[in-house]
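As you look at this complex, bear in mind that one protein chain is not there, while each of the others sits in place.
Chain lettering (A and B) follows the sequence in which the chains are written, and residue indices restart at 1 in each chain.
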Amino acid sequence: MEIPAVSVRNLTKIYPIPFRREKVVAVRDLSLEVAAGQVYGLLGPNGSGKSTTLKIVLGLVTATRGTTEIFGRDSSEVESREDVGFLPENPYFYKYLTGEEAIRFYGKICGLKRDYLEARIETLLDLVGLQDARHRRLGGYSKGMLQRIGIAQAMVQEPRLLVLDEPTAGVDPAGSREIRDMIVGLKARGITVLLCSHLLAQVQEICDRVGILARGVMVREGPLEDLISIENQTEVILQDATPELLKRIEALASEHHAKMLGSRRPQTTLERLFLEETEKK
Amino acid sequence: MRLAVLIFLVLGFGLLRLPLETGLEKAHQAAFFRTAKLDLSLRERIGQSNFIAALSGFRAPIADILWIQAHTAWEKTEYGVMARIFDNVTSLQPRNFYFWDNAAWHMAWNGSVFAFENPKQPRLAIRTKEQREFFDLGEDFLIRGIRNNPDSYQLRQTYALFLEQKRHDECGASEQYRLGMRLPGAPPYMERAVAIHLARCPGSEKVAYDQLRNLWLRSPEERKPTVITLIKALEKQLDIPEEQRIYKSDR
Partner (left out) sequence: MSTTPIKKRPFFSPARVWAIAGNTLTELVRLKVFYFLLLFALVIIGSSLFMIQFTFQQEFQVLKDASLGAMTIFTSLLAILATANLLPKDIEDRTLYTILAKPVPRFEYLVGKLLGVFLLLLISVVCMTVVFVIVLWLRQTTVLAQVQAEFSASPEDLAVKVREVRAAGLVPAIFQGVALIYLKACLLASLTLLVSTFATSAIFTTIVAVVVYFIGHLQSTAREYWLAGGNAGWATRVFTALISLIFPDLQLFNLVDDIVAGNAVVLSLFLKTCGLGCLYIIFYTLAAQFIFVKKEL
């Protein structure tokens, strides 16, 4: 059986409040698994424990109880991070570095050999579409460009797991689309992605599996399709259907103790409309 | 919890380094470092901000600033103010021979002349008394300076000059040159000066002659006009036998 990319078992994290007796339970008895090659969405409102869970998985915070593993290695060990790339929420990086220098810096601290690192920089700049901005300082980058350079640094050592915290937050729709496409491309290459996002529509487009946290507890978890399907409803899409045909279908449904809830024209999304209109120019 | 452990670690490290620091401090003081005593009396004399600056490792620049103030006071002939400032400067920098030397010069030479020629003081007796007070002040700086800088030939030299010119004590001057001539960096003429002043010290003429003779025989470099003059005079005065004289009587 393949080792899961991320394995969280009975994770609990309690933060004591200084000078007070009560404590904050950020995560309570959480268990989840992210299979290798999957895109997993960790969702939840603010303060639900998403970031805390990610930080424990990355070894930035210590668990009070429970275990977390990355590809079978305890995530508190430094070695486990050889397989991980992380993009935090709203990162700033070092403003005075150019895009190329930033990737080079992260490559050096990963211990990449020089020739390989230089080749890798070229590959990553192509992947994230920042070749033209490679010599510009990060202080002059837009939000979308910073997110893309963030993905590049996360991938510099070719990790098997990418952890992305709000990867499209604050990015315009075009940039957001590019990032989402990038994630889909990474999945096609077998890279596991664990992401947190508030933008549910985007999560719905790319995730294979989601977990929903509320107040530190996992309230729903499973394959996306299963979670969002309404079990007792079926969607049928017809082209060129006349009002008479729709009446006959409704009558047929009644005969078989089913009910037609409604009929309407499918809608495009506001995002698709925006992109179509802006890319025309 | 970690912070509590850290406090214990810091205290433990403090205990570990205690003998090292104490030993190193003693070694520094034995090598004449950190001999300045920055106590509360100094704080009252130089003011709080100067004291804090001195405590914070800026002892030397504060001393320099005060010394420049002393120079300004000298330009205004405020010798009383100067004496106070020099006291503070030498407290801050006891290992700087130059401050002691400079203070002694200002007091024993400049101050004494100023006091003796003070046009505002008509009475000679008072002017002479004040002159001697300045001599005493200057001598005090030299004695304390030598105590703090036993390796300084310059202070011995200045003290010798003081004894010669202000106290008219040739014997004392010779002794100071003798004490200074073996100190590091002492110029060769100090050894000559020992003998030269000894020659003027009543009762020591024979010892002086022997020393001058040895110098003369040692090297042509030592045969300075003063040495030659004194040898001739002492050979005559001491009635040295002709065959033992360097300069025969008919020369």
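Couple of notes before you dig in:
Keep this in mind: a contact is a pair of C-beta atoms (placed from the backbone, for glycine too) under 8 Å apart; a residue touches a chain by one contact, two chains touch by 3 or more.
This is a predicted model, so every value here is computed, not measured.
For the options A:V8, A:L30 or A:V84, the residue in contact with the chain missing from this view is A:V84.
For the chain left out of this panel, the touching residue among B:G57, B:G203 or B:P220 is B:G57.
Contact with the chain that does not appear here is found for just one residue of B:G47, B:G80 or B:P188, B:P188.
Contacts to the hidden chain, counted on subunit A, fall at residues 15, 55, 58-62, 78-79, 81-94, 96-97, 105-106, 108-113, 116, 150, 153-154, 157-160, 163. Touch with the hidden chain on the side of subunit B covers residues 2-3, 5-6, 9-11, 13-15, 17-18, 20-22, 24-25, 27-28, 31-35, 38, 52, 55-61, 63-64, 67-68, 71, 93, 95-98, 102, 185, 187-189, 221.
Rule of thumb we're sticking to: only the chains that are shown with their structure count from here on.
Note on chain placement: the centre of subunit A and the centre of subunit B lie 81 Å apart, centres being C-alpha means.
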